[in-house]
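A single protein chain has been omitted from the complex, and every remaining protein chain is retained in its original position.
Chain IDs A and B follow the sequence of writing; residue 1 opens each chain.
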Amino acid sequence: MPPEAVDGTPKILEARGITKVFGGLVAVNSVNFAIPERAIISLIGPNGAGKTTFFNMVSGLYKPTSGSFVFGGTDVTRLGAHQRARLGIGRTFQNIRLFGTMSALDNVLAGMHTRLKSGVLGSILRTPGVRREEEEARERALELLRFVGLRSRETFAKNLPYGDQRRLEIARALASEPKLLLLDEPTAGMNPQETARLTQLIGRLRDERGISILLIEHEMRVVMSISDRVTVLDHGEKISEGSPVEVREDPRVIEAYLGTARTG
Amino acid sequence: MATTQEAKTGGSTLEGLRASSWSSRIAVAIIAALTVLLLVQAVREPGQFTSQLLIGLTNGAIIALIALGYTLVYGIIELINFAHGDNFMIGSFVGVTVLSGTFLGLGFFAPIDASSGAALKVFGVLFALVVAMVVCGLVNVGIERVAYKPLRNSPRLAVLITAIGMSFILQNVGLAWKDASQIPFPSLVSNANILAGVTDEVTFRWKDLFVLAVTVPLLVALSYFIRSTKQGKAMRAVAQDKEAAAMMGINVNRTISVAFLLGGILAGASGVMFGLFNGTTVFDVGLRQGLFAFTAAVLGGIGNLTGAVVGGILIGIIGSMTDQYIGVRWTDIVIFTVLILVLVFRPRGLLGDRSAVQGGGGE
Partner (left out) sequence: MASPGASLKRFGLPAGLILLALLFPFINEVLGANLMFPVIVVAVYVMLALGLNIVVGFAGLLDLGFVAFYALGAYVVGWFASTHFSGVNFSFLSALPTSGSLPGIHVSFWVLLLAAGAFAAFWGVIIGAPTLRLRGDYLAIVTLGFGEIIPRFFVNGDDIFGYNLTNGTVGIKGIDSPGIPFVPSRGWQQFGTLDLNPWYYTILVLVLVTVFVNIRLRDSRLGRAWIAVREDETAAAAMGVNLVTTKLWAYALGATFGGFAGAFYGAFIKSIFPTSFSFNVSVLILCMVVLGGMGNIYGVILGAIILQGTNFYLLPQINIWVHDIGTALSSPFLANVDIPKYNYFLFGAILVAMMLLRPEGIIPNRQRQEELREGDEDDSATEITGAT
């Protein structure tokens, strides 16, 4: 997809002048950034470039020192993480953060939290409405587990193999029915086959479910093969942006990566 | 710890004010109003006010020594050592036992009391202090070894529950040792007013001076230890980053033990002074006094040694002012309210806690 076409589509997320300062250290410096609908955008950069910090600000775990986020036309800068999740920002974590002692199925059900309506009194009385909702939620959760290719349902999340944990985290994030999904190094620690399968899965999320994806990834083959656009951060600043091909040939990017690049 | 803290203080105070403007404005307004009310009292009866201020200072010194124990331990392993207040109680019990000259039914020497000679009194007080400091230091280290060390990698609340358990165990040791009634201390330090010849208005007793005369050298010694000795520097390193310190060859376990030892020593001294100052102690004094001291530690900024002393003195003064102007029976409620308000609205305390030093880096 050529970049001009992307620019023409409506934006799901716009970040304006985002800055984050940690006790005098500027982690992210006035970054402007936009994610079009139904697009896969990759965020790359050397270690410590501020990618995860930026991620945490998008998902609402950190408040930016200055700047604002507009998500689907709403200013979400002041909203907390749970409110953004409700509006449709889902995420995974670089160092997997599943609910370790919940079963795989319960993890997905917990991810569905904002999409369920059962109240406290209804749950205590287990009204027909609550019962129906729980059954439907289970069905949908099982469907999601199948979608990401996970067979074990009752195993504790912490006892799943690594690759399955990554997949379960994606299923859990999908359960909140996100419009924008943030994936923080989803292929980290995976073997080439697993990586290929996951890359394909990410593509399907966009194509079949119409979800926009913001991806932090070190594996350049993944980035280059599925991204519609790539943004490069270095020392908290955006140094390049464009199609994968453009970014790959940008001299500033090459310079930033020289010596610090991880083998991809 | 202390040096890095001082640099931070100004910045973090401003930041805190900016971050929660409405609540801090209300807080500032309330504190200002209370200060004005106090000043009105100070002008109306300056003698009484100054006397209360001095009593607050003395009580505050006793509290500060306990608060240092909370803050030393929290600064290093982020544990609220709930049993610390009860260790303080053990200190006062050891003190009264030493002065009685009798232990386990064996009389070692005649009781040292008000009728003893001056030299014997001085010796007795010093001896009681030293024994209590040693015993409490060792008890604290022992508790850490037995009850906390095995849980170093457990969830924080598991260790806190253990600490509460240890608190009850110590309390019952006290109960079994001296029974449930109030235990009188011999009056070895004079109750007379030093300023009697100068003014009748202000009271500053010999025993107030005694408490300050014991506290100040202890604080100086602690400060020297932390700043200048190798072990003190190791403590600061472990407080900053346990793993990095271990990689630099610092013995983390020993450093943690030293923190408990120091805390225990100070609690022991505080316990004996408390007994001599108030003339009495009881097996469950540790809960109340410990909570006061914990409030002081949090008020000053937990993990911050200067903060613990400042907090201790503030709590002492708040207590003595409440005693005088609101009523003794409301003092506990006032101080527990301070505890809650500080934890809720300013958990980093007045001078900033240790986590402020670490900053809030990314994942």
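Here is the rule we go by: contacts are C-beta pairs under 8 Å (C-beta built on N, C-alpha and C of every residue); 3 or more make two chains touch, one makes a residue touch a chain.
These figures come from a predicted structure and were not determined experimentally.
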Interface partners of the hidden chain - shown chains only, full complex considered: A, B
Among B:162, B:215 or B:255, residue touching the chain not depicted: B:162
Selected from A:94, A:118 or A:152 as touching the chain missing from the view: A:118
Hidden partner chain, touching residue among A:100, A:129, A:189 or A:210: A:100
Touching residues (missing chain, whole complex) on chain A: 56, 59-63, 80-83, 85-86, 90-91, 93, 97-102, 106, 109-111, 113-114, 116, 118, 120, 123-126, 130, 134, 156, 158, 172-173, 175-176
Contact footprint on chain B, counting only the chain that is left out: 78-80, 147, 150-151, 153-162, 164-169, 171-173, 175-176, 180, 287, 291, 294, 298, 329-330, 332-333, 336-337, 339-340, 343-345, 347, 355, 360, 363
